[in-house]
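A single protein chain has been omitted from the complex, and every remaining protein chain is retained in its original position.
By letter and in written order, the chains are A, B and C; residue numbering begins at 1 in each of them.
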Amino acid sequence: MTIEVLDRGFVKLLDHMGDDFSAVKAARISHGRDLIDEERDRKLIEYLLRSGHESPFEHIVFTFHIKCPIFVARQWMRHRIASYNELSGRYTELAEEFYLPDLYKRYGERLNENDLQKASKLIEESYKKSHEAYKCLIDMKIPKELARVVLPFATYTQFIWSVNARSLMNFLSLRADSHSQWEMQQFALAVAQVFKSICPWTYESFIRYRYEGDLLKGVNP
Amino acid sequence: MTIEVLDRGFVKLLDHMGDDFSAVKAARISHGRDLIDEERDRKLIEYLLRSGHESPFEHIVFTFHIKCPIFVARQWMRHRIASYNELSGRYTELAEEFYLPDLYKRYGERLNENDLQKASKLIEESYKKSHEAYKCLIDMKIPKELARVVLPFATYTQFIWSVNARSLMNFLSLRADSHSQWEMQQFALAVAQVFKSICPWTYESFIRYRYEGDLLKGVNP
Amino acid sequence: MTIEVLDRGFVKLLDHMGDDFSAVKAARISHGRDLIDEERDRKLIEYLLRSGHESPFEHIVFTFHIKCPIFVARQWMRHRIASYNELSGRYTELAEEFYLPDLYKRYGERLNENDLQKASKLIEESYKKSHEAYKCLIDMKIPKELARVVLPFATYTQFIWSVNARSLMNFLSLRADSHSQWEMQQFALAVAQVFKSICPWTYESFIRYRYEGDLLKGVNP
Partner (left out) sequence: MTIEVLDRGFVKLLDHMGDDFSAVKAARISHGRDLIDEERDRKLIEYLLRSGHESPFEHIVFTFHIKCPIFVARQWMRHRIASYNELSGRYTELAEEFYLPDLYKRYGERLNENDLQKASKLIEESYKKSHEAYKCLIDMKIPKELARVVLPFATYTQFIWSVNARSLMNFLSLRADSHSQWEMQQFALAVAQVFKSICPWTYESFIRYRYEGDLLKGVNP
C-alpha cells in the first residue's frame, strides 16, 4: 500500500503487526476475559478510547517507508516514541530531488500571476545552483558529508519508520491539523488513510474521542 | 510457541513483525542500497551489532503473553522501552496460584533435608493462610482491589508484552545473567529461545558482540 | 518538603530543576524572543497548555523520595517516562512495615461495625503471619530474595523518582482521579501539592486545560 504525496514523496506501508483485535485482546487480559463477539469488541475499543485507556493500542505496530523533504522529516522525527532509520547523506550522494511547491495551487488567490511565476522560478533556480555547488564540491573530493552543507531544506530524504498505534494517533492529532505546515499535513493525511484501512474501528473511535486535530474531523471513516 | 517456565508460568509468543531481514532492510536504507545476497545480509547484521548500530533492530517487534509471579513481573516492568497490559487485581479475583519454589533442586546442597522440608511447608502454609484471608475479605464485601493487600509476592500474574528486538536484547543482557534472580533468569532464557528461533542471525551476533550477561554465552545458537 | 501519606508512607521532594519560567524560556526560543514581562509569561503558559504544546514543560524536572505500599508502587512504575531506583528486597531484609487500611473511615457506611473490626483484625494477623514466615525462612538461610515471596502486597517499599513536569501532569491526569485506587489517589494528591507549590502558573493552566481527572478540579490553586 503506497500513497504518493507532494511531487516526489510517498508513504508506503511495509509491514504491520496486529489490528483492532490486538488492542481488544490486550485490554481483555486486564479483566481476565476472553474475546466474546464482534459487537462487544467494537464497544470495548470505543470505551477504551473514550476513557483514555490508550495502552492496549501499543500492541499494534506499523513499519512505513517514507520519502519526504528534509524540512518535513525534521518535524516528523521530533516524535520520539518511534523507530527511525534514514538515508545517510554522509555516505550516499544525494540525488537531485527537491520539493518544488505548487505555488499556483497554494497561493493563487493571494499572489498575482507574475509574482507566482517569479517565485517558482526563483526556487527552482536556487535548487539548481545549490546542487551544482554540491556536485562541484564532490568532484573536488570534498567528502559527501561536508559537501551537502550547501543543499537546501527541500532535498528529499527517505526513512523507515516503525511506530505503534498509540504513538501514531498522537502523531495524527498534532500533524493532521491545520496548525501543522501544509506539506506535513499531506503526509499525515496519507498515514491516517493507511491506519484507517488496517484498524477501522480504532480509527473511528480515535477520531471521535481522542483526536485533537481538525483535518480528519467530519471525514467519514 | 509456548514455553513453560517455573511451576505454573509460561512465555508464549502471540505475534511478531519482521525478522533478520527487517533489520537488514532498515540498515540498507541508510546507505541507499537494496538487498543483495544472503551471505552479505548475514555479514551486515554482524557488522551492525559489532559496531553498536542497534537502531535497525527496532523494526523487529514481538508480542508475548507472559504468566509469572508478581516479584518477577515487578523486575520485568522496569524495562520501560516496551508495552504492557496486565491482569488487574482491582477488578478480577486473583486465582489461588502461587509460585512454590523447588527448594530441593535449588538449595539441596546448602541446606539439610529437614530444613528444606520445613521451609517448603512454611511457604506453602503461608500462601494458604494469605489466600484464606483474601477470600474471607472478599466474602465480607471488601473490594477486590483492597482485599488483595494480604496476597503474597509469589502470586501469579499475567500480561501482554510488546517489545522490539533492540529492547529485548537489552533485557537479555541484564536478565539472562547470573546476577539476576534465578526465577527471572528462567523467564529470560525462555524469551531468548523464542528470539533465537525468529531471528537466528541477529541472535548469534548479539551473543557474540553485544550481550553483557553470562548465561547465554557458549550456548550454541 | 515532605507530605505524609497513608499510615506510614510519604512523598518527599529531594531536588528540582526549573519552574514556570523554564517552560517560558524554552517556549520562547521557538519564536526567537526573550523574556518580556510577568503578565505575558503567565499568558504564554496558559496558551501553551490550552493549545497542547507540552514539550516546554519537559525542561522542569523533579526528584522525589517516595515511600508507599508495593501495590501502589506497581501502579506508579507503569509510568515509563520517568526514572526509578527502588529499595531492593533481594539484598535488604524488608522491615515489618505494612499498610493497614483504615476500614472504618473508608467503609464505615457500607459495612457494620462488627465486620469492620473482623476485617481489620484479619488483615493485621495475615501480615503478622506472613512476616513471621519471612523471618523464619531468613533464619533458615533461605536467601532474602526468595524468602520475600511470602510477604504481602501491602509491604512498604521506597524509591527515588525523577520525572519531568509533562510526564508528572500525565501522572496526575490518570492517578489524581476517582477511577484510580484510593490509596494511589492519596499519593497523587501529595504529588500535586508539591507540583503546585513549585510551578503555580503551570499547575493552574494544567488543571484548566489539560487535566483529564476529577479530584483536582474545583480546588483553588
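Here, a contact is a pair of C-beta atoms (placed from the backbone, for glycine too) under 8 Å apart; a residue touches a chain by one contact, two chains touch by 3 or more.
Since the model is a prediction, treat every value here as computed from it, not as a measurement.
Contact between chain A and the unshown chain involves residues 69-71, 74, 77-78, 80-81, 84, 89-90, 98-99, 101, 103, 107, 110-111, 115, 118-119, 122-123, 125-127, 129-130, 133, 136-137, 140-142, 145-146, 148-155, 181.
Seen across the whole complex, the unshown chain contacts chain C at 14-18, 22, 25-27, 29-32, 55-56, 58-59, 61, 63, 65, 83-88, 91-92, 158-160, 162, 164.
Note that only the chains that are shown with their structure count from here on.
Look at the CA centroids: the one farthest from the centroid of chain C belongs to A.
Each chain gets a centre from the mean of its Cα atoms; for chain A and chain B, those two points are 33 Å apart. One inter-chain figure worth recording: chain B and chain C are separated by 27 Å, centre to centre, where each centre is the mean of the chain's CA atoms. Work out the mean CA point of chain A and of chain C, and you get 36 Å between them. Shared contact sites, meaning residues of chain A that touch two or more other chains, are absent.
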